[in-house]
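With one protein chain removed, the remaining protein chains of the complex are shown where they sit.
Letters A and B mark the chains in the order given here, with residues in each chain numbered from 1 onward.
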Amino acid sequence: MNKTINQKAWFFVIPVFILVAFNAAIPLMTVVNYSFQETFGNNVFAWEGTRWFKQILLSERFHAALGRQIAFTFIILLIQIPLGIGIALTMPKKGWGVPVCLILMSMPLLIPWNVVGAMWNIFALPDIGFLGHSLNGLGFDYNFTQQPGDAWFTTILMDVWHWTSLVVLLSYAGLNSIQPAYYQAAEIDGASRWATFRYIELPKMKKVLTLAILLRFMDSFMIYTEPFVLTGGGPGNTTAFLSIDLVKMALGQFDLGPAAAMSLIYFFIVLLVCWVFYNLMMKNEAQS
Amino acid sequence: MSLELKKVEKKIGIDTHIYPTSLKLEKNTINVLLGSTLAGKTTLMQIMAGLDKPTSGEIWFNSENVTGMKVQKRNCSMVYQQFINYPNYTVYENIASPLTITGVNSDEIKQRVGKVAELLKLSAMLNKKPDELSGGQQQRTALARALVKDSDLILLDEPLANLDFKLREELREELPKLFEDRDCIVVYATTEPSDALMIGGNTATLLEGKVIQYGKTLDVYNKPENLISAKVFSDPPMNIAEIKKNGDTCKLAGNDFQWKTSVKIKDGTYKIGIRPHNITTYKEGNNSVEINGKVQISELSGSESLIHFTNGNLNWVSLSNGIQQKNVGDETKLYMNTDEFLYFDQNNRLVNNG
Partner (left out) sequence: MAKISLKDLSHSYLEKQSNNADWALREVNIDWKDGGAYALLGPSGCGKTTLLNIVSGLLKPTKGSVLFDDKDITAFSPVERDIAQIFQFPVIYDTMTVYDNLAFPLKNRGLSHSEIASKVKEIAEMLELTSTLNNRASGLTADGKQKISLGRGLVRSDVNVIMFDEPLTVIDPHLKWILRSKLKELHQKINRTMIYVTHDQTEALTFADQVVVMHEGQIVQSGTPVELFEKPKHTFVGHFIGSPGMNILPCEIKNGEINFSGQKISSHKTIKNSNFGKTQIGIRPEFINFSNSGIPVKIKRVSNTGRHKIIDTQSSGGKIKILLNSSTEIPSGSAHITFNQKYTYIYGDNWIIE
């Protein structure tokens, strides 16, 4: 069925159009401009063609940052998705516990991201931070500012604390939409708790989980603020994920050309994965 | 006043949802669109209302070409299967809503709403909200809202499908009376043949996007143009079998059973259709023929008995008045009223005219 078409509706779109143009479209075009040229400041440009792209794609530094990023995102997804589903399964569906749980779960999501980084920075300090001090007290040799392993551990822990709630809330919504008759039928069929989860809950949460994975992938792949405030990319560059490395190049070294090229490559990787996900989601929709 | 569809076709991509259809609906008629789900009834109604545009063809209302005219400009109302009402409005406000939007003054609104509410027995509920009402009352509210507008075209899309059996019966009885004094064209979509028969008026049988036959309901029922129309308009389903006619004898294909007939058609192979209530456990009609059957299933429904029986390769159903207790596996005698046989040729067209 077609909705009636009202051309006057385009007028509503103009303010948004202007906003997006200034905040996204024009800066993006600027970046594209920079990526094909060499600049020495003062608006002096020299055409370089695809030199920066080739340089980035072949550079070891980029490969290393990309590798760290992929590893980070992979670990994050591996931990947060099952953990989120697990917590959602234990949350009550009726009664006073519902609002209490929902509020508790929402709280980490409401904290500004640089505050999260700062909180964990202090929390993990080996001498005065609660986490750092306790771990050292238990016999672990823990120092996230000097040991890469500890830095990774702390960064991942921080992200899990910060973002698992999103997966929890999405999974909870998905679980709540399952009609009781399915659980009743499973009970009558004598299904174990695991079988009920595998054959009823998980399939019915497919849509919601695809969304959760997509959102967590995008956010963790583009992560900047929290690890930057926590570790600054250190020790050395062991926690310099793609965005942190990119900013170092652009603002620290003022290599605008390569940085712009890296920006675009970064953008396209994210776009590619999202496109794959989108097609997967559409295929699922068509099947059901 | 009339609504005419001229070769209206609806395609979505490569799928044809409505094949080229030409229909003329006259004023003061109730027109039933009868067909199974996905036959195209809703699509056709939406095109009639202007909610959807046909891919090709024209729609004329009162000698005016209204193809492509937006639904807000056409004077029509629609009632849906799900009881659609504004949840935040009271029943009074719901019924008044089409009048309030067009700026009718409040005295006239009060008078018109009162009249329609009384017609639909809602006068006592005017201050309630839809979620305080029962299903039947909610649907009456939706009906009242459609009627208060005094539209030229009222479309009802399976309005009784979500109601309890008894409520459906009651409302179905009231419907023709509601439309008696109005100068409008009513279109009623349903999957139940009994709805069409109880409402009367005209019926169009639909299957997979095609209008098979359109005419007075009883004519379409008693004289289906082809086998498809007969099948759509039968509940319980029509019994069908292949036969060979030779002179005055008809013989079932692949079976020994034969009978004498005086029907005036050429010799050859045909398909016969007979509705279950023309096969009974007692003799009916002047040309009744006896057949032996082995009982497969026996269903009693208070005043009627449905017996599923077999005879060789024949697998048919009989519907008799009264209670006929039969056990599964029993051999029983049944009588077929051959006057009611419908003969269809190899192209599935009706060949005998009574």
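Convention: a contact is a pair of C-beta atoms (placed from the backbone, for glycine too) under 8 Å apart; a residue touches a chain by one contact, two chains touch by 3 or more.
All figures in this text were calculated on a predicted structure; none of them were measured in a lab.
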Checklist entry - With respect to the chain omitted from the figure, which of B:Gly68, B:Gly135 or B:Gly254 is a touching residue? => result B:Gly135
Checklist entry - Among A:Pro203, A:Gly236 or A:Gly252, which residue is in contact with the omitted chain in the full complex? => result A:Pro203
Checklist outcome for this item: Cross-chain touch to the chain not pictured, restricted to A:Gly49, A:Pro112 or A:Gly190, is A:Gly190
Item to check | Among B:Met1, B:Val66 or B:Leu306, residue touching the chain not depicted | outcome: B:Leu306
Checklist outcome for this item: Had the left-out chain been drawn, it would touch chain A at residues 179, 181-182, 184-185, 187-192, 195, 199-200, 203-204, 287-288
Checklist entry - Since one chain has been left out of the picture, which residues of chain B touch it in the full complex? => result 36-37, 134-135, 164-167, 169, 191-194, 197-198, 200, 218, 221, 235-237, 275, 277, 296-297, 299-303, 306, 308, 319, 321, 323, 328
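By our rule, only the chains that are shown with their structure count from here on.
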Next on the checklist: Please tell me the distance, in whole Å, between the geometric centres of chain A and chain B computed from their C-alpha atoms.
Outcome noted: 56
